Structures are given as structure tokens and as C-alpha cells.
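Only one protein chain is missing from this complex, and each of the others stays in its spot.
In this document, chain identifiers A, B and C correspond to the written order of the chains, with residue numbering beginning at 1 in each.
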């Protein structure tokens, strides 16, 4: 049989080059590596332990050599031959150029690119193995889409439309994140906003309203129910179990925006059990937010493999393979244990962040809002600080940003916003009639305790400084008044 | 003012490290490089001559250092902090992680990523400068979309729908390329196929039928007219000038699929003049097919800058910046002259390919189909070869493929295909009622004369071999019959 | 003043490319990096904490751009213009090509290469700072020589010869390491071997014999005294304090082979105090053994800066700069704390190895030889194992080697060897009349506890297996005899 990469199988290395006993020792040392390659390709399972960079690159180079643009004597007479003009670009793509999929089906094999095909499918297999291993054993399939989460949600909606051409409504539990909403309008569908229930300080899915809307609009006019797991506190993850039951009961598809939910075991378990009691057609997550790769792709997963092909064949064209490469390299580099460790550390750091935030709040007369079904994001009120000058509190956000803190957001009442013709009152808070401003922070995957400590340092300083300024102003106002 | 990269401005290098006169010589030598950076950023024009890899990487590293994930002491408290787990992945992305755009607008600046923002916008500016320079001075704007051409066409259609919510038909001049068609159905719109006119051996736009359909369906129900420039022979580039006139007359948007048309000066000039006499809203082209980067992105361009923002804000999410990086590096590496040279060589190689194909055809009793308005692809009949066993001729395609020729396609009658519910007779030939099988080849950008020569070598051998086989079969058939 | 690297000082980035407030944040984040560059170059001290790879590469690229072969418009009319044919080679050398030094002086600045000059001198300054920091504050200077330790010792001897042209003897305390001895003969000098004193199981410097030889041969005929610190147990580090006193008393130069002594604080302190009570002209150490870079260079250090120039100017030509680059990158990557940590861990691992070796020995009726003045290497007897078949015990070495253990050596009596005309009895044991075979192992810098644990696993298994084999043989011998 032919071979694809260099090896010494049929080479008689002369003794003049290296004594045979030294060579044999070197060759023997490769066995475990060989086994790992064989196992990966044959079993398509994520290795327990991460691989070295060298081993990963060896695999990647080998795959690239199977693509036609890398054949030593290729003759390209077509309009798309994966010629790469810049050496730098070729190098950073390991000479992959052909992308993945075939004229409008992301999962089809590409005849010009056996290596890219293998790369894409292997990546999907490893992601599936990862997803199953972290708590979603019922997951039936998944694949990477080299577009953002929002566009991938749009793709899912478009594929559903082909099945339900008469349906135009998407019942959507409000979450104030633009792309999530725009995913509906981009598909040319009609969003029906289901406001959250305000319970204590937190926001929960209004399942009853979902039910009512199904009845009032009629099952056939509804394309799907659309919920979100990971979100900014004090909004909780949607009650996807209850919505799944509705989905099952009425046979309306259910789409879950699981943007950064793969990193939290609570959400993962919620998905698994929701599927058991009801129906979830697709759950979609961002690669960058969950797998620590650069922004650029999302993962569509399903408990039903066949529906995935509908999504894949809705993508009109051949897609970038670069994101699959990023995910493949990252998963091989981490291994199952590496990813599990990151998840565990994230969980611990979330608790560490919450406990410290509570202490911080208590000392300053604020509270951490009680969003128990949110295991990633936390919200702390800015009531005492804001007083009656709520808008000025937004300054806190930019103070933090200026000092290197990214990702903390200040939400104040009165920020209305219109997106594609739909008006959202108090945008950013996931609700209308917000009274108390607050700040959200999150413990995302990869965060370190050191970062959390630094954050509180900076947060304390900013708080003190803002307070000082405010009191000075009040004082001078008082003085002015007295005079 | 602050500095972003290392330089010696405020550093007093001690004489102990290097004699000052040697150092000064080294510093002086950097001036032209400095000037090139300044000019690029201030004028946003493509350099005349290509840059060295070292210079390109210096710029790219510098830009990356402006993104928040690369700040030395960053504290990430959000859900998306562009942490990159694998060193290999970080390295191949030059530590860029944040992608481009901001929650649903590809052209907005990203507060966490000044460098990525700069990268994306600079890339768009250079592409615009390139497009204007090669023959489209009226082009008003353009931007790179990190999705395939088909999905980008869908995005354009989706943005048009926001402007014309009541319209559902897309009038589409038939071209047998799947993604082009699926771009319509993916958007949930209704394609109206306008078959081509068969004139001599070639296929041309049926402008009259376009006009009739506009009248019969009604202007308000039509979302847009949709034409294609670059295509496989013997289909010609659509008569976009005439369709543009209809577009202007009836005020119906006009979308042009210019997949690989940027590489051919004939098509470029056709676009420029069509706009002068009529209306083109968007023309969309593949980055990989025109700019020699890996598959993964397309460029939307327009003669009207404002409509581009509608497209950009239809993308639901934050997108991959990797494709912008590829295009930026490639354009800087080529320079204006490098790209022009590639275009010129392609033009010459097309003529070389055509002349040789004609000679090849003549010797074998075949003809090269006369598609004068196609300056990239050519079709040669396989009549004598096929005889009455047309299907068997597809074997020629795989014989070529097996010998390293990619991109040559054999088209035989009778290949019907249904895509998203629409049936296409004789799919691949852009027409119904195909009589004679043929083979297409293309002279794409980057092709070399050496490749063309090799192709004819291989083609001749395969032809001979097939002929031999066929005759043997005929002979043995005869023999069988005689017996 | 001119600038060498890209920065935004004089560039007016248009708002169209990036909003100024985002840009300013990005620029501000560079300040600490800027400060680190400035400090490094101005103060020439090793940073406390290691730098990121990105920062290191930025510095290196910047330095390379100062070399004439990297000037954008250079014109090379000489015989040595540092042109590099292979892109891969250029890339791995960061485009450095000119090497260091100038026709026969390693420390002179190279007019064609301000960057290489800076690189080499900065590296030397950082090594000096490191050496002083880890316990040798009196060290006056040092520099890297891109040759192995042995050749560098030869270079020192050659430079001494220029000062003492009439002297031909080198008084050398025996150590059975080939290069150390060949360093003398390579220089064309006459070695006078001073055998070690055997005290208990360990070997110590015979200071009295040194004294006698000085008297008998005459001071003027002796080029230098030549001692060794780091060595294989059970030889101890030479008593360099006492030899230094002789050196001072008789005004004979003293050269110390400190091959891998920089990693052990005991040896470092020994050097510092020996210099206080006596005289050391040079101490020479391997870069790879101490600084964890690839094999290829050594460091000459002295308590007297002026004598270093004699060594540097003895090197006949211009030398490779590649080794300086390795050391620079490594030191910046580790920082002072990183290196100190490695030293501390090594110390702990040595104790861990010794304790486990003692337990291993005790259980098997062997002993760990008592070489108290050796804090890197350890020797365990193989008496019970060997019995009367000493030669067969060498098999243990290859068994370990085959199982991935490298660096363990088995020494057996009777291995005589002649090097450049000098015969050494029981070569490898640093002594004559060896009785008991033994095995040496070392805890070198970078060793991990995990490796030590694995070693004992493998060692135990091999021991068991060998013992089994031996007993079987004895048994069968007995049987044979009986029969």
C-alpha cells in the first residue's frame, strides 16, 4: 500500500549515515506516537491527554499533503485551484487552501481535498466525543460551522423553514444580546418576544406565555421556539426543560442558543435532561467562547443526527476550513483531561468570584442579585453608588476598561433601543422597567484566580475614586445651596 | 505621545553595546520602511510594489498588540475574552483572537480590539483601492465577508428584503452552479429561472424574458434581478449592461454574482460600463478565486456606499478576522504591480490555452465552442470520441483527475438534478436539451504556461487511450456479432 | 531622531480606520512593554520575570533589522554579505547572517552588523548579570564562545601561551572526561596528570602533588594549573580553593573547567570563595548544560576583565551568532526568577534522587558512594550484582538505555584507554586500581521528580531481570559442573 509521509519502512539507511543500533532505538521510540495516530483516525475519539505541538503539526502536515493543491505535480485547469500567493498565508494555513464541504453542503466530501475533508470530519467527531464526555451522552451529532453563532442560528432557522415553509413566527424568550435577536430577522422571519418573568432580582422564562402564544398564533404558523441558556445575570438560563416539553407536545421545533454554555456543567446537564423530557432540535454554541479559539465559528449539535444534514446543506457554498483546523489543534493540545480541567477550574473560579463579589457588596451596602440558574455571570447592584444620578454610573464601566478590565458591563435604566424595527425598553437588562443600575461580571473558561484578584483591586480603587468625586460634588452642591 | 512598538526613540543605547556610528547607520536604513508604514495607514492605498514578508509581519504583529487580549496586564471578566488555549493556534493567528465587527455589524469598530478593527478596515480599503485600480474607478465601497460567495449573496438578498419586505421573487438567469442558486433558497426567497438563449454553441442572457417576467410578476413582488458574470463555457457572462438598464428603468435592485470575475479585465470593464448605463446594487466575488487566498471569504462591492452598511448590519454576530488577515498579507505581498502582473499573465495564458485547445480540437474532428463573452473558461466538444455512448465519456474526467489534472469537467446530456425542489434538465450545461458532450477547462489566475503544456500532454495520452479502448470494444463487439 | 521599528509616533491614523479612543487604549497598553525594552538596553540587566515569546521576538526582529543584510536597499560588493539562500534558514535565524566579532576578535563590534553586535554584547551582559546574581558577585566579566567547552578551554590555553610563550606544561587534576583532557593536547601543550587522592569511596584533589610538581618542573615551564568542578561521582569537585592559593603564591595561571557547575549553588559559592583566597584566571562552562540551550557554546568568565580580551582576540575569525541568540532568548524567557527556580528545583531533586538511591542501595546490599563535594552526580556500587563477572554488568547500562533512560553510566574495572598518547588505567573511574563496578546518575538542571520516579521503576525492573538471568546462569553452571 502507498504511504503518505516519510518513514523508514522501505529505506535502507546505510551504516555510513548512522549505526543501526542507534537508529533502531530512535525508531522504537516512535511507536507510541504511531499508535496515537492510528487510534485517533480509526476510533475518532479525543485523546485522554493532550498531544505535544510537534505531534499535532505532524498530523496536520500529513493531512494537508493529501489535498490536490499540494500534489507535487499538480495541473490546475479549473476556476478554483487553491493556489496561495503569499508564502506567509500558505504557512499559517499549513498549505490548506480548499476549504471544507462541496457546493452547498458543509458535510460533503470534497474531491479535490481528501485532507481537508478528513480534517473537517475528524474535528466534528472529536467535538462530538467531547460533548458526550462532558455530560451530554445523548448528543447524536454535531458539526462546526465557520460562521458566528448568530449566523449559525440563522442557518438553523433557514433549514427549519424548508421543512415548515408556511411558518413565519419564532417565539423567543427575551435576551438582550443583539445577534441572538438579529438571527431571526436575518432569516426574514417574524420574532415574537416572550418577556421574562421577574422573580426576586432574577429573570426567568415565562413558560405560560409561550404556551399562550402557541395557542393564539397557531402551531402551523410557528417555525420554532427559541431559548437561550448562557446569558448575563440577573437573567437566568431559560427553563429549557419546560420549553422542550411544549416543543414535544405541540411538535414545534426547538432551537437553543447555547452560546457559551458548553463550559458550564450545570447548563450541559440541563440540556441533557431537557432532551429526555422533551424536544430540542438544535443547540448552537460558539467555538471561541467555549473552546478558546479565535472568534470565527459555531457548533451546531443535535440529539437527532438526521436534522443536522438539513442545516449543512443549507449553507450555500464551500466554507473556510481554518476554523476546523483551530479547533482540531486545540482539542488535540488539551486532550479530554485538559478540557475537563479547564471546566473544573472555571467552576471553582465562578464560586470564588461570587464569594468575593458578595463580600464586596456587603461592605458597600449593595447586593449580588440572586440568579441561581446562572452559573457563569453575576450582577452586583450599584444602588448606593448611583443614588439619583443613575446615568453617571456608566462612567464606572469606562474607568474599569481604562485600567485593563474588559468584559464588565454597567447597566442603567432608560437605555431603549430599536433593532430591525422592534423596540426594546431598558435594553441590556433583558426586561422593562429596570429600577436599580447594576454591573455584571463573568467567570468564563480560562479565567484565572489572579485575574479575579486583580479585578477586585481595581474595582475597589475605582469605587473609592467615584465615591470621592460624587461626595465632593454633593458637598459642593450643598455648599452652593447653603450659600 | 505613546508608542506601540519597540523603537529606539527614547532609548539611550550605551556605547558598550554598540558603537553609535554603526547604530546610526542601522537606524537610518529603517527610514524607507517607516515611510511605507506611515503612508499605508494614512493614505490607505495599496503599495505599488509588494512588501517583504518581514515587513508584513512587523505590521501584523504591531496591529495585534493593540487588541485587549494582548495587553500585558489584562483582566478579563467577560464571556468573550479571546483567550487562546493552543500556542500553535495563537501563533498562526499572530495572537489575533477577537474577530471583526460588533454584535451584528461587520463594519463597526470593536472596543476590545483596536488592532482587529484597524486590520479589517485597512483590508477593505486596500481591496477597494485594488478594485478601482484594475478598471472599476466608479466602485464606491466594498468589504470582505468571512463567508463563502453563496452565503454572501444570501446576505445581500437578506439585506434587500429588509428594504423590500413585500417582494419575494428573485429573477435569475440560469447558471448551473449550485451555490449560486441555493443562495436564493437559503434566504427563503422564490427563484424565477430565466433560461439562457442558445446562440450558436454559446448561451446568452435572455433579456427579453427578464422584461416579460418583470411585467407579468409585477415590480413590487420582485426582490431583485440576479445575474452572473464568470461561468463555465459555453455559457457567456450575462449581459449585465442590458439587465442593469432594466434594473434602472423599473427600480428593481440588481445583484451580480461576480464569483471569479475580478481576475479578468473584460468582466471588470463590463461591470464598470454596466453601472454607467444602468444599475448594479451589489457585485459579489470570491476572495480565494480572485486573490489567491485559501477558501473562506467573499467581497461585496457596490457603486453606492450606503447600501453596503445594510449588508454589513445584516450579519448577526461577530465574525472571523482570519480571512481579512489573509487578504491583507496577500495584497501587501503582491502590491499593485504584482496583482496586475498576475492578471496580465492570466489573460495571456487564456489565449495560449484557447489556441492550443483549438489545435487539439481540429486534429481530432472536434470544435472549441464559440463563447466570445467568456474570457476564462473554454469548452471543447467530445462528439467524435463519445459517438453514441455518451455516458461512458465521463470516464475521461476521472482519467484526467487520476493523472493530476484538476478542474477539467466533462458534461454529458441527461444529467437532471433537483435542487431545493427545482428541477434542472441537463444540469451542468446551463441549458435543456444538450446534444453533444463537452469538456470545460479554465485559465484561472495563477495558472502557468507549464501547467497548460502538461495538461495537453496528459489530455492527448488519455484521448489516445480512450480511443483505443473504444475501438477495441467496437472491434470485439463486431467480432462477437460476426460470430 | 530616526526610528527603527514601526510605531505610531508620527502616523496620523485616520478615524476611518479605528476610533481614536480605542486606539489610545491599545497604545497605552504598550507602555510597560516599552519600558521593559528601554530598561533592558540601558541597564543591561536580566529582567526579574520572564518575557512572553511575542516580546522576545519583537526585540530580536528589531535587532536583526539593524544588520546591513536587512537594509531595504542594500548593495553588497564584498565577499561576505550575509546573503541567505534558503527562506527556511533565514527564518530560523530571524534574518541574522553576519555572525559576531570581527576578523579575529570575538568582542569587537562588526561594522556591517550593528544588530548582531548589540545582540552578542547584550547576551554577554545578561549572562554576567545572571552569574553575579546566583552567587558570584566578584565575577568581572564573561562572554559566550560559539564552540564547545573543550575547544573553549583550548582557546583559553592558547591565550595563556601568548602571555607565557616559554611554558609548556599544564598541571591537570585527573578527570576521566575526554574533551577536558584533549583541550590540552589540541593546544599542543604537555599535560601533567595529577592523580586524585582516594579517600573513602571518593576522589579528591591531590594538592600536595600539585605543589611538588610546581617545584620539580619549575614555575616558568608551567603554563597553568587546570582543575575541574562538576564531574561524575565518586570524584568530587576539585579543591579549587587550595589550588587557587598555589596559583596565587606561585603566580601561575589557574584555569577551571566548570562544565556544568553554574547550575549548582555549592559550586558557585566554591568559585566565589576560591577567588577570594587565591587566583582563578578563567572558569569555563557549557551553555547547553547550564542554560538549557542546544549544544554549541561555552561561556568564559573571569574575575579579571582584562584577561578576557586576550581570549576573545585569540579566536581567528568571525563566529556564529546563533548561540548568542539562543542564550538571549532563553534568558529573557526565564528571567532571573525562572532560572533561580530551576536551580532550586535541581537542588531539591538532587536530594530526592540521593535519598531514593540510598534506599534502593540498602535494600540490595549496595552503597551510595560518599562523594560529599559532588552535588550533581551520584554513584551506586554494583558489587552484589556483579559478583565475579564484572564485565557482564555493562549490560545493565544498555538495558536502561533501551528503556529510555539516558545518562546513566556503568563503570567497570579494567577499561584502559589511550588518548593522544597518554594511557589511562581504569578509564571512566578517574583513578587506577578500581575494584568495584558502579553506576552513576546525575540530577541535572531541568530534571523532574517524575523522571526520577520513572527511573527507579525501570532500574528496579532491570535489576530484577539481570539478577534472574545471572542466577539462572549460575544455576545452569552449577548443574553443568555437577554433571
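Observations on the model:
In this text, a residue touches a chain if its C-beta (ideal position, glycine included) is under 8 Å from a C-beta of that chain, and two chains touch if they have at least 3 such contacts.
No experiment lies behind these values; they were computed from the predicted model shown.
For the options C:219, C:295 or C:363, the residue in contact with the chain missing from this view is C:295.
Of the listed positions A:14, A:137 or A:166, the one in contact with the omitted chain in the full complex is A:14.
Note on the undisplayed chain: of the listed residues C:96, C:303 or C:438, the one touching it is C:96. From the set C:124, C:177 or C:227, the residue in touch with the chain omitted from the display is C:177, counting the whole complex. The set of chain A residues touching the chain not shown comprises 1-14, 16-19, 22-34, 37-38, 41-42, 44, 52, 54, 57-59, 61-62, 65-68, 70-74, 95, 109-111, 114-115, 117-118, 121-122, 125.
One chain of the complex is left out; on chain B, the residues touching it are 25, 29, 87, 401-402, 404.
Annotation for chain C: contacts to the undisplayed chain at residues 53, 56-57, 68, 71, 73-89, 92-93, 96-99, 103-104, 111-112, 146-151, 153-155, 158, 161-162, 177-179, 182-183, 185-189, 230, 232, 259-260, 286, 288-289, 291-297, 314-323, 326, 329-330, 333-334, 338, 342, 376-377, 401, 404-409, 420, 441-447, 451-452, 454-455, 458.
Keep this in mind: only the chains that are shown with their structure count from here on.
Two copies of one sequence, chain B and chain C, touch each other mainly through matching residues, since over half of the numbers at the interface are common to both. Relative to chain C, the most remote chain by averaged C-alpha coordinates is B. Located most centrally within the structure is A, per distance between chain CA means and the overall CA mean. To overlay chain A on chain B by their CA atoms, one rotates by 180 degrees, a value rounded to a multiple of 5. Averaged C-alpha coordinates give centres for chain A and chain C that are 49 Å from one another. Distance between chain A and chain B, defined via averaged C-alpha coordinates, is recorded as 29 Å. Residue numbers of chain A whose C-beta contacts span two or more other chains: 87, 401, 404.
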